[in-house]
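The complex appears here without one of its protein chains, the remainder shown in place.
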Amino acid sequence: MPGLDDLYREIILDHYRSPRNRGELPPPASHAVGHNPLCGDEIEVYLDVQDGIVTDIKVGGQGCSISQSSASMMSQAVKGKPVAEVRALVHRFKSMMSIEEADEDAPEVKLGDLEALQGVVKFPVRIKCAVLAWNTLTEALSTSDAGGDTTR
Amino acid sequence: MPGLDDLYREIILDHYRSPRNRGELPPPASHAVGHNPLCGDEIEVYLDVQDGIVTDIKVGGQGCSISQSSASMMSQAVKGKPVAEVRALVHRFKSMMSIEEADEDAPEVKLGDLEALQGVVKFPVRIKCAVLAWNTLTEALSTSDAGGDTTR
Amino acid sequence: MSHSTLDVAAIRTQFPILSREIDGQPLVYLDSANTSQKPRAVIDAMSRFMEQSYAPINRSAYRLAAEATDAYEGARSAVRRFVNAPKVHELIFTKNATEALNLVAMCWGRANLQRGDVVVLTHMEHHANIVPWHMLVAERGIELRWVPLTADGQLDLTTLPQLLDGAKAFSFTAMSNVLGTITPVRELCRAAHDAGAIAIVDGCQYVPHNVTDVQAWGADFLAFSSHKLCGPSGIGVLWGREALLDAMPPFLGGGNMIADVRLDGFTTAELPAKFEAGTPPITEAIGLGAAIEFLEGIGMTEIRRHEMQVADYALRTLTERFGDDITIHGPTNVEHRGATFSFAFRDIHPHDLSQVLDQRNVCVRAGHHCAKPLMRVLGAAATARASFYLYNDESEVDVLADALDSATDIFGF
Partner (left out) sequence: MSHSTLDVAAIRTQFPILSREIDGQPLVYLDSANTSQKPRAVIDAMSRFMEQSYAPINRSAYRLAAEATDAYEGARSAVRRFVNAPKVHELIFTKNATEALNLVAMCWGRANLQRGDVVVLTHMEHHANIVPWHMLVAERGIELRWVPLTADGQLDLTTLPQLLDGAKAFSFTAMSNVLGTITPVRELCRAAHDAGAIAIVDGCQYVPHNVTDVQAWGADFLAFSSHKLCGPSGIGVLWGREALLDAMPPFLGGGNMIADVRLDGFTTAELPAKFEAGTPPITEAIGLGAAIEFLEGIGMTEIRRHEMQVADYALRTLTERFGDDITIHGPTNVEHRGATFSFAFRDIHPHDLSQVLDQRNVCVRAGHHCAKPLMRVLGAAATARASFYLYNDESEVDVLADALDSATDIFGF
């Protein structure tokens, strides 16, 4: 059985203790709430999208170390990025979590700190925790007036 | 295992082939319909009760040899009897079928031909067939204006 | 007809109950249309699961629970494959097919049917595909129309376009549990869609005996039960197209089907959880998965071929031996029927007949088969029904025929 250090890397615990981009954004920021019915985790994502760029992001909610650190790292990773790149990152992250097929032809997207979450794959039950923020992000993106979003 | 001759006595087959008191009675005769949901058997009982006496009875419906012969024998047995005696007979018949407790103190009630149905007890699935007519009779009795009925 | 590829003797050894004797006689189980027997593989899968892996589903995070959840969801995948559904979350585990059909009537029906809306059924439906619609008639004043039957017990499709005109749903069986008739499902789905109606298929009798492909059919909903396809009791299946299921209100309320619950209301979970309130039939899903693997191992094409052969033999034997003394309902061409035979034998009431057959340990059902409207069409209050499955063979047709002979001795009048 994989050891717990595969799961609870120091950088994960750091984001859990000191979550980045925590807070809310006022309307017209788009907003989505995600639930993990298994454990009651909740993630809220607030998103400012201007001219196809995620200009600001804030994250709320509560939950386990994995869901919260994933949300925190995600917020860092997408802030300032074009929507198209954000979507590519979502896909890249989900394929790291082995719930979407890796896309051979996709442009290389850097995961950075997010790589630390790789170990979650060895604990299948926790994949949902790691992905919750990302699904909520996708929902917020699709409810935003992302006019510049041409990736779909 | 009990043999089929325990079940299909000659007198039963006779009542099955030539059912007695078959037909209908016009209102104000009381009327009840009984179903055996297991096999689709149906019994209709029409009852004229005057001054506490079952002055006439007719039986309709269709079904297996046991349900039909039981209905036929029943009609013979109750015709002309006071309601109180009829109820006692119902009870006596059901205790023969071992679905009601025999009543030690009850006045002796003659079963006559009905004794032939005794063998049904050895085939528990068929007890419902034998009893259907009797339950329908009870229902017809309770919907009749059986003013003379003091047994309850 | 090509020769059976099934080794029935070998198959029978896999069903422990089939070697049981009562009063020294072997069991001739001809009631599989009612409920089927269980192979060792299913019994063992359930025992093993309870002995080694039983745990809550979708609720707890420890490994044992994850293992049990994987097994449960694995069964869902097996069901998806078995009926070729597009998406695994379109498959809902219910308690039986009856619940599945009620779910469609209640949830799809309440969301989509108003007073005067029309639902089309057929005269050969099982009560499970009638009574839920009656309830909607009483509750919201919908109208029911009925596809009649031809003399040989097939659907009479001559007026189908008129019946479907303006209808919202067409709900029909893929195979009659009384007549054995196999209906032209693909054609019926197309006719429903042409009329703007959805197509709801009662697959209870069809799915256990044939290759099922909901996509090839073009169906919208499919209901069937585990216990008729060698799986355990206590579990059934509803498949529905995602878009329809998503748009439906939930069915039962409680745990697992919610995203959030507050004092003032609730929101529903995603599919399939949305329609699986409470603790599901966990061990039963494992058993159902094992049953599907068992049937797939033998091959649904082969099973169908075998049953056509048995059906053919039964039709020939019974008519040859009994001529006008027997009336077998339903189609005579085995291309259009399964190996389920309702029949009248002389003037002997089916209940008496089944009693006499039981003396020889021949198990047939006598009654209305939960299809009273059809019985009225047939002009019979009850029939006897012998239904054959992969573990039955021609020799049992002969035993049945011999037992029928013995009934004549008693009721020979």
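Should a chain be cited, it is by its letter among A, B and C, assigned in written order, with residues numbered from 1 in that chain.
Note that in this section contacts are C-beta pairs under 8 Å (C-beta built on N, C-alpha and C of every residue); 3 or more make two chains touch, one makes a residue touch a chain.
Predicted model, so just to flag it, every value in this text is computed and none were measured.
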### Summary
Missing chain -> touching shown chains A, B, C
#### Entry: Selected from C:Glu99, C:Asp220 or C:Glu307 as touching the chain missing from the view
C:Glu99
### Residue of C:Pro26, C:Gly218 or C:Gly234 touching the missing chain in the full complex
C:Gly234
## Note on the structure
Out of C:Leu6, C:Val237, C:Met257 or C:Val334, the sole contact with the unshown chain comes from C:Met257
## Note on the structure
Note that chain C touches the absent chain at residues 16-17, 20, 22, 27, 29, 31, 34-35, 37-38, 42-43, 46-47, 50-56, 59-65, 94-99, 101-102, 105, 126-128, 130-132, 134-135, 137-138, 144, 146, 225, 227, 232-236, 250, 252-258, 260-263, 265-266, 277-284, 351, 354-355, 357-358, 361-367, 370, 372-373, 376
### Summary
Touching the unshown chain, chain B contributes residues 1, 35, 37-39, 124-126
## Note on the structure
Listed in rising order, the chain A residues that touch the chain left out are 1, 4, 7-8, 13, 17, 38-42, 62-67, 123, 126, 129
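Simple rule for what comes next: only the chains that are shown with their structure count from here on.
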## Note on the structure
Whole-angstrom distance, CA centroid of chain A to CA centroid of chain B, is 76
### Message
Please output the residue numbers of chain C that touch at least 2 other chains, ranges allowed.
### Response
none
### chain B: positions in contact with at least two other chains
none
